[in-house]
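Note that this complex is displayed minus one protein chain, with the remaining chains in position.
Then we have subunit A:
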Amino acid sequence: MLALVSPALLVILLLIVLPVGWLAWQSIYHDGFTLEHYRRILSEDIYWRSFALTFEISLFVTVLALVLGYPVAYAANAVPKAWSVVILALVLLPFWTSVLVRAYAWLALLQRTGVINQFLRYIDVIGEPLALVHNTFGTVVATVHILLPFMVLPLYATMQKIPNDLMQAGASLGASPAFTFFRVFLPLSLPGVLAGSTMVFVLCLGFYITPELLGGGRTVMVSMLVSRNVELYNQFGAASAVAVVLLLSVLLIFFVVSRFISLDRVLGQK
């Protein structure tokens, strides 16, 4: 068994553990032990603002993805197999386009001269174009689009394992479809909700290109501070300290989630 996994372990060690460890080391060591970079993060309020904004956006994106993704997963689970393949294919299709291309596609849709504003003006709903992009709104919309599959797939996998008999049993006892859904189906799908939400939330914390292109410069997420600090402080430590704090928050989230649900379900789809 160990022989089988050792190549993978080696790759992880060399490509993830060592570089990340090295970066973490640099954040506390530069010509001697220093907590300078962490002191800066705690004392300058731009960091606090950025972390707060990043968590706020991630939370918002997660809720939206759940609201949009749950019905899709439910439909994919409820319809005949042939149709569920179509639905899942549609969910996965945008996956094959790069994040950068999708960001520009959203620009074409959302900007002042974009499709949506043009249409709304054409049908005379609005006089002046709406500010749909170059702000937090545009960032959230595009991020939800990119992360939606990470919500739908775990939900779908969990729903697949809910036996249909339970719903029929509920119905045979006289419960309405809505009642069986809320009392039986929804509680059983909660592990999927938690798994999908964790994935989306954690991935969103590290988003870079989308807020950079669609945020108009005002939506400064943590990843952008990382890149800014490389430029500003001439030391990787200044940037990696920010990354370490973000990494620790992610680990904390996983830890909290693991108290409620086995991590296998979040990461591996058992």
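Quick note on the criterion: a residue touches a chain if its C-beta (ideal position, glycine included) is under 8 Å from a C-beta of that chain, and two chains touch if they have at least 3 such contacts; residues count from 1.
In this section, contacts and distances are computed from a predicted model.
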| item | value |
| --- | --- |
| Which of "ABC transporter substrate-binding protein", "Response regulatory domain-containing protein", "Cysteine desulfurase" or "Bifunctional protein PyrR" matches, in UniProt, the chain that is not displayed | "ABC transporter substrate-binding protein" |
| Residue among A:Val5, A:Leu18 or A:Leu90 that touches the chain left out of view | A:Leu18 |
| Sole contact to the chain not displayed, among A:Val20, A:Ile87 or A:Leu107 | A:Leu107 |
| Selected residue (touches chain absent from view) among A:Val79, A:Ile126 or A:Leu232 | A:Leu232 |
| Interface with the unshown chain - residue positions in subunit A | 14, 18, 44-46, 49-50, 104, 107, 111-113, 131, 134, 212-213, 216-218, 220, 225, 228, 230-232, 234, 236 |
